[in-house]
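All protein chains but one are shown in place.
Here is subunit A:
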Amino acid sequence: MNTRTEVRLWAAQRISAMVLGVCVFVHLITIMVAMRGGLSAAEILERTQGNWAWFVFYVVFVAAVVVHAPIGLRTIIEEWLGWRGTWLDILLVVLAAALGLWGLRAVWAVFA
């Protein structure tokens, strides 16, 4: 992979980390608030179903994970296992697609 792409990936990972920082904070606060007085599926769905604000929030959250996790994992694999090259990149694109698919499926499940 050429240097320019490497550096752009690095920038994408840093920017997605900033987005994740905000998303994780909001997510944790939501958990704390939602847990008060017990937790039920009905209560969660009541909050999320048809609510566009939560839908957009969690789509952004999933998008940030899709960008962030595979790039970080790529660096860890390169450093720890010494794997690099096109096959590793393909593997991580597949991982990114899987994370996106699973994440959006979950978001849709609590929205629709």
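Observations, loosely collected:
Here is the rule we use: a contact is a pair of C-beta atoms (placed from the backbone, for glycine too) under 8 Å apart; a residue touches a chain by one contact, two chains touch by 3 or more; residues count from 1.
Keep in mind that, in the parts below, contacts and distances are computed from a predicted model.
The subunit not displayed here is recorded in UniProt as "Fumarate reductase iron-sulfur subunit", chosen from "Sugar ABC transporter permease", "Carboxyltransferase domain-containing protein", "Fumarate reductase iron-sulfur subunit" or "ABC-2 type transport system ATP-binding protein". Listed by residue number, the positions of subunit A touching the unshown chain are 3-4, 6-8, 10-11, 75, 78-79.
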